[in-house]
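Quick one: the structure is below, and I'll ask about it shortly.
Just one protein chain is left out here, and the rest sit where they should.
Chains here go by letter, A, B and C, matching the order in which they are written, and residues are numbered from 1 within each.
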Amino acid sequence: MIALLLRDLRLAVRAGGGFGLGLAFFLIVVTLVPFGVGPEGQILGRIAPGILWLGALLACLLSLDRIFALDFEDGSLDLLATAPVPLEGVVTIKALAHWITTGLPLVVAAPVFGLLMHLESTAYFWMILALALGTPALSVLGTFGAALTVGLKRGGLLLSLLVLPLYVPTLIFGAELVRRGAQNMDTNVPLLMLAGITAAVIAVVPFASAAAIRVNLR
Amino acid sequence: MSIWEYANPVKFMKTSSWALPWVSVATVISLAVGLIWGFFFTTEAMNFGSTVKVLFVHVPSAMMAINIWVMMLVTSLIWLIRRHHVSALAAKAAAPIGAVMTIIALVTGAVWGQPMWGTWWEWDPRLTSFLILFLFYLGYMALWGAIENPDTAADLTGVLCLVGSVFALLSRYAVKFWNQGLHQDSTILKVGEKDPLDPSYYIPLVICIVGFVLLFVTLLLLRTRTEIRLRRLKALEQRERMA
Amino acid sequence: MEMLRVDNLAVTRGGLPVLEGLSFTLEAGHALVLRGPNGIGKTTLLRTLAGLQPPLAGTISMPPETMAYAAHSDGLKSTLSVAENLQFWASVYGTGSIEPALERMNLRQLSERAAMSLSAGQKRRLGLARLLVTGRPVWVLDEPTVSLDAASVVLFGEAVRAHLAAGGAALMATHIDLGLHEARVLDLAPFKARPPEEGGIKGSFDEAFA
Partner (left out) sequence: MMPELGKYALTVVLSYIGTLGPLAVLTIWTLWRGAKVKAALAAQEERMKKNG
């Protein structure tokens, strides 16, 4: 299992900027938004949590289709499925590797991007907390979408259509947590919901993903 | 005699071809009676004016939009557990009907919202939830369309339907939390409470709901028959290629 | 010693039966070559044996954790080195050192090279080394010599012979000659599934449609 994680991380690094790509994309989104809505700091500050969340969503989506596609093409997925490791574990590790290469850098870099977006100073802590709690769910749900579309030639667009509706609860509670936190309002409900969704997703969705992979390899 | 006998395609084709004329006639009658009654013979309501007549198309379509997804969830489960092909094909056949019902609910809602709330679209929890439901329908149908192998497609869409159902519910809760909204609560279940729907609206509404349900059954039977034939056609073509 | 027994097996591709009534056994120290024209269902059969898809009928019996499956492609990661590729599979199968496998397949000099810079023959040797590090006795190989030149085919034959001599067994599917003359050959053509009208086994959907 650890060997698989190390292999995936190593592959991501050698494929060229495994960690950097998501970040660069995130930076582009953050750069483009002021061109679209105007440079006023007040407006930017108000929409900053939403933009940062949307950026995280899209950056995550960007690399989803490669989670299983490469292993499917070169036959390693067949070999992994016949190897003495549970496929549920393989799927979870794949999601973890995806999170480490896309989600984690975003969490770490969020303060910098918050600065660019005039994020309110009270919101920084909540922004990082929300991203740290929410992005693992994005990766695990993304693996599910990738598992459904692994055998398809042009699965990219379909993958987005399948995965994005599943992101709605995480997005809502994540953005709401930042908004409420920044205004010193009660944060219990969104905090618990965000963490609860992530925990439940990590516990249950890998079984669905593994089932989908098995069906696709049949 | 078990209910699962109807899951046999041959038995299903026989039974459905016997049932179809009756169901379609009942559909036409109930829809005609309900809609004509609702459109021509109901009076204006106190705070809604004549827009209350929208009730008779808006409420049934909204109910069907949700119920069809629930029906797809049940048939998907039956397929995943008992491997009855008709069940999977019925779920496939139901999805476009559900999507159309969702569109109707959204369109009539927008048309009704314009005079009542002064806007065509509001990011109200109910409206937003229906939009999300529509996205789920789209994703489900797109996945069916994208996969060549019919059994693979049935399995994967079944799993998607299960996961999607949980997230549709979760989104409903999240959206409610996110925005408290203008939409009033559902009126139909308020009978006996302090603000019940006037009986003069209640009867045509029930007839309309029955009409929509029957219409769904008719279309579902027709579409499932088509899907079974299509499945048979594909199997024959494949066999011909192999021979 | 019997490593694999297949009884009255029927397999499907895309929901339609392709092979039926197939029975054979494979003993330790023996190789069995499955022959037949393209499309007869060799790959489908091997995938069924590997547990990637369920059989339509019949039974497959073998001791647990004895089979190593290799498909058309080797599952090699081109950006990883030879040693890294092998080390990964050794950890997955929980076997120890990769040194003996490197030695046996004559890959020691290449062990630091990235897999993408290997020739086709070297890649196949790496694929065989992967089978060695699994430590599994029964090799199930799908078209193992495809895209290999004559010299590499000889090398492949030697590797399989050594594996058999060490008490292993091999099941291979191919439509060309492998150069393994001692191997038993099983022609799959007689087991081609007949249409249901002629008494052949019914696929899942035909069955329901009657």
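Annotations for the structure displayed:
Everything that follows uses one rule, which is that contacts are C-beta pairs under 8 Å (C-beta built on N, C-alpha and C of every residue); 3 or more make two chains touch, one makes a residue touch a chain.
As the structure is a prediction and not an experimental result, all values here were calculated from the model.
For the chain excluded from display, the touched partners among the shown chains of the whole complex are B. Note on the undisplayed chain: of the listed residues B:I66, B:I104, B:A146 or B:V175, the one touching it is B:I104.
Mapped onto subunit B, the footprint of the missing chain covers residues 35, 39-41, 44, 49-51, 53-54, 57-58, 61, 96-97, 100, 103-104, 107-108, 111-112, 114-115, 215, 219, 222-223, 225-226, 229-230, 232-233, 236-237, 239-240, 243.
Definition applied: only the chains that are shown with their structure count from here on.
Chain nearest the geometric middle of the protein is A, using mean C-alpha positions. Counted by C-beta pairs in contact, the busier of A-C and B-C is A-C.
Summarising the inter-chain layout, the chain whose CA centre lies farthest from the centre of subunit C is B.
Centroid to centroid, with C-alpha atoms defining each point, subunit A and subunit B lie 32 Å apart. One simple way to say how far apart two chains are is to compare their mean CA positions; for subunit A and subunit C this gives 37 Å. One inter-chain figure worth recording: subunit B and subunit C are separated by 48 Å, centre to centre, where each centre is the mean of the chain's CA atoms. Shared contact sites, meaning residues of subunit A that touch two or more other chains, fall at 218.
Put simply, subunit A touches subunit B in their complex at residues 144, 148-149, 151-152, 155, 158, 161-162, 164-166, 168-169, 172-173, 176, 189-190, 193, 197, 205, 208, 211-212, 215-216, 218. Residues 2-4, 7, 10-11, 14-15, 71, 73-85, 217-218 of subunit A are the ones touching subunit C in the complex.
Residue ranges of subunit C in contact with subunit A, taken from their complex: 47, 50-54, 65, 67-80, 84, 87-89, 91-94.
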